[in-house]
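Just one protein chain is left out here, and the rest sit where they should.
Up next, subunit A:
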Amino acid sequence: MYKFRTQGYNGYSVKYSPFLDSKIACAASANFGLVGNGRLYVLDLTPNGIVQNIAFDTQDGLFDLAWSELHENQIVVAGGDGAIRLFDITLKDFPIKSWKEHTREVFSVNWNMVDKTTFCSSSWDGSIKIWAPNRPQSLRTLLPPSPITPSCTYQALYSPHDPTLLASVDSSGHLRLWDLRRPNPMVVDINAHLGAEALTLDWNKYRPGVIATGSVDRSIRIWDIRQSRDGVSASLSPINELLGHEYAVRKVSWSPHRGDVLLSASYDMTARVWTDRSATEAMFRPRARIPAISRSSTMNVISTHTEFVVGCDWSLWGAPGWAATCAWDETVLVFDTNSLPRLNN
């Protein structure tokens, strides 16, 4: 297990480079992101541990980052001041581009990994925006149709299978699907956590249509959106529910190497690696509604952090099973999930 201390800054998001196995970036904020500066760390994974490559300071806290899928040295960050900034890690101090359209905190950014020319952002102002790095204004703004009141949209993510499909979660607990090809883009709206805030989601990389959501209700729910036949206001049951976190689930991330493995980070100060058994059971049980607890299983628990664990990501190019977490304890951890203690429930 390797550690890097983000002295004076509390980690909000950590991401591996999509180009290099030895680079990670961490978006962090002073004073737990409540007030004060932000800092983007670019870190090198070396035989001598984790070494800072470069860092960029911002005037407000940073809540998320996304590596460019086009350019190996570029990163966009989500700012508490509503601004999105694009940094080149070979150039010091200042962003090479900046966009200010969101009226409140930007809480997530995500680069389209299929067509690679756009990225999206989601904000506490309730909107999702689509951007191109070479364009001065956003290409499109997504808002739920009336009478839905837009609420803090904690995360929006492009599908890894379809460049025109996005999913989002928000403080109303809804999981929404957006199809950019349509004039009314919201195509599915699922009350995923029964009113409890949904803070995070991730698309499964191997099972198109399978999405994990994490919530303040402490649960991680796995959805197969292909099962929603009812159109926009879909009533859908999760295909699995992973219970074990003792506080809100702040971040979920499917493994890039296995379709049934999920990493999660929580305010309970742990990160957990889960095996989603619905992946294999679904093959034999076409309509399996898998009851809570009994079928979900925790594989590993990472309890090294001493404060809220807020960000987590899998290494794409390194050995399968390596992952990174960042937390409010000013620590970035890099570790092999295969060598962690096993815990079943």
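By definition in this document, a contact is a pair of C-beta atoms (placed from the backbone, for glycine too) under 8 Å apart; a residue touches a chain by one contact, two chains touch by 3 or more; residues count from 1.
Quick note on the criterion: contacts and distances are computed from a predicted model.
> Consult the UniProt record of the chain that does not appear here and report its protein name from "Eukaryotic translation initiation factor 3 subunit B", "acetyl-CoA C-acyltransferase", "Ubiquinone biosynthesis monooxygenase COQ6, mitochondrial" or "Proteasome subunit alpha type".
"acetyl-CoA C-acyltransferase"
> Which one, A:L157, A:V188, A:V216 or A:V273, makes contact with the chain that was left out?
Spelled out, the listed residue whose C-beta touches the missing chain is A:V216.
> From the listed residues A:G80, A:P144, A:P185 or A:G311, report the one that touches the chain absent from this view.
Missing-chain contact among the listed residues: A:G80.
> Out of A:F19, A:Y206 or A:Y247, which residue would touch the omitted chain in the full complex?
Residue touching the chain left out of view: A:Y247.
> Tell me where the left-out chain touches subunit A, residue by residue.
Residues 32-35, 80, 105, 124, 152, 193-197, 199, 216-219, 235-237, 243, 247-248, 267, 285-289, 291-294 of subunit A touch the chain that is not shown.
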